[in-house]
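Complex shown without one protein chain; remaining protein chains in place.
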Amino acid sequence: MSTETKDPAIADVIAEPVRRRDFLKVLGVGGAAVTAVGCYSDQVEKLIPYVASPDETVPGVSTYYASTCRECAAGCGIIVETRDGRAIKVEGNPAHPVNRGALCARGQASLQGLYNPDRFATPMKRQGDTLVATTWDDAIATLSAKLADAKQSGAAKDAVFINQHEQGSFPAFLDQWLAGFGMPAHLAYDAEAPISTVAANRQAFGVSWPGYDLGAAKIIVSFAADFLDGWGLPVPQQLAFADARARIEGAPRLVYVGPRRSLTGLNADTWIPARPGTVQQLAEAIAAAVGGRGAGDLKGAAERSGVSAEAVEALVAELKAAKPSLLLAGGAGPNATALASTINDINKALGNVGQTIKPAEASQAFEGIATHAALRDAAERMAAGRVPVAFVRGADPVHSMPGGAKFAEAFAKVPFKVSFSSYPDDTTQLCDLVLPDNHSLESWGDAEPVKGTLSLQQPAMDPVFSTRATADVLIALAKADPQMAGRYPADYRGVIAARVGGNAGLVAALPTAVTRGSALPAPAPKSAAPKGGGAAGQGDYFLYVYQSPVLGDGRGANKPWLQELPDPVTKIAWQTVVELHPETARKLSIAQGDHVTVTTSTGSLTAPAYLYIGIRPDTVAVAAGRGHAAYGRYARGCGSNAMALLGVAEDMRSGQMVLAGVRASIARATGESRLVTTEGSARQHDRGIAQAVTLEQFRTGEGVEHEHTFPGQASTEFLPGLRAPVANDAQGDLGDPKSAQKGQYDPDHWSGVAKRRWAMVVDLARCTGCSACVTACYAENNIPTVGAPWQGPQLWPNVTGHGANVVRGREMAWIRLERYFEIDREPKDVEFNAEFDTRVIPMMCQQCGNAPCEPVCPVYATYHSPDGLNVQVYNRCVGTRYCSNGCPYKVRYFNWFGYGEPNRAQYAFPEPLNWQLNPDVTVRGKGVMEKCTFCVQRIREAENRARLENREVQPDEFTVACAQACPSRALTFGDAADEQWAVARMVEDKRAYHVFEELNTYTAVVYLRKVNHPAAAPANVAAAEAR
Amino acid sequence: MKRPSRWVFVPAAAALTLAASIITASARAPQGNAPAPAQETLTQKANREAAGKAPRGPFAYSGASGYTNYLGGGVGRSPVQPIKFPHPVHVNTLKLNCVYCHFSAFKSPDPGLPAVSTCIGCHQNPTILPASPDLAKLKDYAAKGQPIPWVRVHKVPEYVHFPHMRHVNAGVTCQSCHGQVNNMPQVFQYASLNMGWCVSCHVKGYSPAEGLRSAGYTPDSAALAAPRKRATYDCSNCHY
Partner (left out) sequence: MATLAQPGQDTGPMRPNIARAGLQLPAVKDYGQVDREIMGTLRPTKGWFTLLMVAITCLGIGATSWIYQIHEGLGVAGYAPPVMWGVYIITFVFWIGIGHAGTLISAILYLFRAGFRTTIYRCAEAMTVFAVMTAGLFPIIHIGRPWKFFWLIPYPNWRLLWPNFKSPLVWDVFAISTYLTISVTFLFIGLLPDIATLRDAEKNPMKKAILAMLSFGWRNSENEWRHFARAYLFLAAFSTPLVLSVHSVVSFDFSMALVPGWHTTIFAPYFVAGAIFSGMGMVFTIIIPIRKFFKLEHYVTLNIMDAGAKLTLFTSMVVGCAYMVEFFIAWYGAVPVEQDYFWNRVFGQWWWTAWIMLTCNVILPLSLFSQKLRRNPTWLWILSLFINLGMWYERFVIIVPGLSHEFEPWQWTGYAPSFIDMGILLGSFGWFFMWFLLFIKQLPVIAIAEVKEIVPPRLKAASSHGGGH
């Protein structure tokens, strides 16, 4: 589609010279972005050509730029798809050593950071108590002056520069710059970083983050190391784990030790629910038992930590037997570092170093990271008024520091505060001068994930707003200073080019953005004397605060995709909940959704209760990441901030802030609210939706043959792919395959359309439930988020506010992660029992060969395409919603409001979020049904490309968005009719089954059963001791 | 006894009159030419004039074409362009190929529009019609570094995905859908662009001979002998 523009805007911009994309900026919508279904228009539209057409771009055809993801410290490689000068999709870079083409939800959502409607459009300057827009010249002049006299007066030596920790050259570059102005080195702050593990690793192996080879281990024991929830390097860890588990034979068993089952815990075969604060002794005892350093008898330790001795003994036995093994220590308890060191000792004792722990393949991700103590120390200096000028970039300490640190008050005492943040976050709100940074997709940079490998970051598009890369601003400021001017190239691009042998090298390296080379060496990590007192405070319960797997420390909270993405464990979106064990809840007569007040010595927090069977009865958990005071329309006032509960308490050995093990008391508060959850019933009721077998059964074949859920049903023989009868007309009729007049539905028809059957295989042995596929789907298919307060029905007081639509089950995720607990009782009456299996299953449209939704549609809006797709024609839909009634999988979603229509309160893509909309996919208007289409736009694009190159579509030439993103490689898409495609082979797997086979829907989505690895000697954790 | 039957005719007549008036009302096409506002930008002018070109229907079809509430899906609609670009001169006289300017028609769903720089490529030569006011406009745009806000003529609704390259590479002449633009002093919408129009060709198949004729050529024997090119007509080819 040509870029179209509505008229009135032209009049505005026609005045001064503008480039083509600036038109789009003003108008916001171009190409298919305006396509609300059936919204016909007679407005005269404009065709805006280029002034001078760029050589490489073809209108209507995507251009791809390789770059580096900056959403966390890991430094994954990404490919940014741009169309007509806008980034529309971010995908993993297959050529990248870290993430091998996969990408997590947060990486996917970086686009909504780029196009966030609440970004600063210009530099801002404080006037009174508000920030007002100013020009870049003014802003830079102001800052330059400040720097100059700070340098003169010597005040500079007390300046503080807080930078969001990142790897690569920038930290060193920044320190040089600071030094040039006589300022001390910056603080690389990251609230999420596993500081304690890093410290222990430095001590044990001399590197901050050795390569963990999860695949080589026979058993993995995680001491609250949530390597599937964002701890460490999420994507590579998940890839390795999934690959290992997919081996089935000889796949590592996963044992999880910790008070709360995180996503990692739920993926574990055994859960040892050790009481907070006692894990250290337990580890010591285990160390002693396996012959490493450390003391303490197993039984006693088990007693103290409230787990059964048999379980621990069994674990020890297993560790001795199964070598190599891998033990990981995470968590943020008062003595997490001690724990981590002990674990490293055990690893050494078991000879895992070199086998599963490879210091040689160390990651640079956490080099040069400052301890949380250092930041708290800085805060104290500020409070004492000893800091004349402070800078903050990217980080939001006001929100992510413990409430006890009183960072906001301290920061407010600094006379001159400069922010380089791009968003109006809680910290930036307090600043006097804001020089908004470019988004990472708009700026140059580099990362060195593995020593010797440089991962480049290049701008994929011109800045959306009038922002400037901080590095360039720094250079500009330096140029103003005579002593420093000489040291710098024209801009930061030059600095990067220097790392790869000049401009030529840079140009050569950019196609993959991965090259040999190294970033500037990371500066030495900053630290300060930690303050203890972790387990202080009163209360009968342990508080367990954890960084949200979806929102991280809160930096994801301004991205609606992430707010709407249900937490993989609790399935809660748009809301902060207090996680209680049903037993505890019953004791305090608290029901699901009742408001609960958690009180610590520092502060208190009131939120609805969520009854979670995966947490110790003596522990209460709250996720961090929500409860912003500012940070834009999506984050402001959504949920509450768990950090408020935490006092100043750090791990004495590493200076990591203490998140877990703090004492707290809980009480029923008045009021209740409906949980913003996508969870209906978390039990399968024996319906065989997410099936699993034990390794034993898998070997012997018992229990693997099809489970007849309903007795006395028609043939439920398993017929994957084309061997299942496929509809031979638009109504999804099975009919007589030999019947004439089938037109394109005839495999022998000249069009050959019917020769294909698009299908998907989902390997539940790989799927961890991380939900990256969900966000990928939102990004690819223009799926609206519906949870913002103004998007909901406004007529019921009880169901308005954040997530009002989600409360009514109106979320639009075309693919959802269902999380079932294999435990026969409903949540409310569950005794504590650590032994339950969790099944996660991605549920999307099953593209039935014999679809119940097709015959009932009165207008053929949904029908069966010859290539086996269950097509949804949005513009034909009148919205009877009959198809949804027919669908047993409940994977059809209705546009209750005009989410896709601009100028509506419920519009899901406020300017400029709509820049991200995929031009190849129709944006649905109100009143129509939508659903997963196997990314039909990608199928058509591949067919067009093949035709253009005068060839057939090659096997596995392309894949769908969810499969492309999946960091577990659990999804495989392809043509089941052609055995050259991987999927056609996989459907033959002996673990294969269809969901609700007995309904004879002959789905095109084939699931492979999960395989559980129970302990040889069952580790039965007795409920009694747990309390 | 009195025969009340004649009363039957009174309301019948009334009904007839009503019906007649409705029909005439709907047939009458209001002129879309609103009075010109005080200061009117170039494009506002173009729109105002364009709006009046085709008769406005009494009600809107959905999806007939981009300009759906013109009867006949906007056929004959011919908006005034910001610059009076003469296709005939460039195509017939100077023998420019369509894809010289519409450069991506054979490799992209989007046919592409010439960048101002493309025009200037030739028109920087001052000897070309030095007096022409439209060329002056063109140079003005180029000088100011502004793109030319052409008024769109042919448009399918946004929920239709039309890959130009598939059609062009299949040998469909541009004129089959766009008409003989090479003979249009001011381009107008040639075909209804509604779904039936698309589907009929996809089902019947495209005849090279007809294509050539519509382009104004006389088909050679090969073209005449060539079979109709059929295309798939599955909904999800275009609607997704």
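When the chains are written out, they are named A and B in that same order, and each has its own residue count from 1.
Keep this in mind: a residue touches a chain if its C-beta (ideal position, glycine included) is under 8 Å from a C-beta of that chain, and two chains touch if they have at least 3 such contacts.
Quick caveat: nothing in here was measured; it's all calculated off a predicted structure.
Visitor: For the chain that is not shown, enumerate the shown chains it touches in the whole assembly.
Guide: A, B
Visitor: Pick out which of A:D84, A:D618, A:E818 or A:E997 touches the chain that's been left out of the picture.
Guide: Answer from the full complex: A:E818 touches the omitted chain.
Visitor: In the full complex, which of A:K157, A:K299 or A:H685 touches the chain missing from this view?
Guide: Checking each option in A:K157, A:K299 or A:H685, the one touching the absent chain turns out to be A:H685.
Visitor: Write down which of A:A498, A:L695 or A:V856 is the residue touching the left-out chain.
Guide: That would be A:V856, which touches the missing chain.
Visitor: Looking at A:P97, A:G539, A:P793 or A:P955, which makes contact with the chain not pictured?
Guide: A:P793
Visitor: Using the document's contact rule, name the residues of chain B that touch the chain not shown here.
Guide: Interface with the chain not displayed, on the chain B side: 1, 3-5, 7-8, 10-11, 61-64, 192, 194-197, 199-200.
Visitor: Which parts of chain A are in contact with the chain that was left out?
Guide: Looking at chain A, the ones touching the missing chain are residues 38, 678-687, 689, 709-712, 731, 792-793, 795-796, 805, 808-810, 816, 818, 820, 843, 852, 855-860, 863, 876-882, 884-890, 893-898, 906, 926-929, 996, 999.
We take it that only the chains that are shown with their structure count from here on.
Visitor: Which residues, counting only chain B, touch chain A once they are in their complex?
Guide: Residue list for chain B touching chain A: 41-44, 46-47, 50-51, 60-63, 66-70, 79, 103-104, 107-118, 142, 144-152, 155, 157-159, 161, 163, 165-166, 169, 230, 232-237, 239-240.
Visitor: Would you mind writing out the residues of chain A in touch with chain B in their complex?
Guide: Residues 1-2, 4-5, 7, 10-11, 14, 17-20, 23, 32, 34-38, 40-42, 44-53, 58-61, 744, 750-751, 753, 860, 863, 865-866, 869, 871, 873-876, 920-923, 933, 936-937, 940, 944, 947-948 of chain A touch chain B in their complex.
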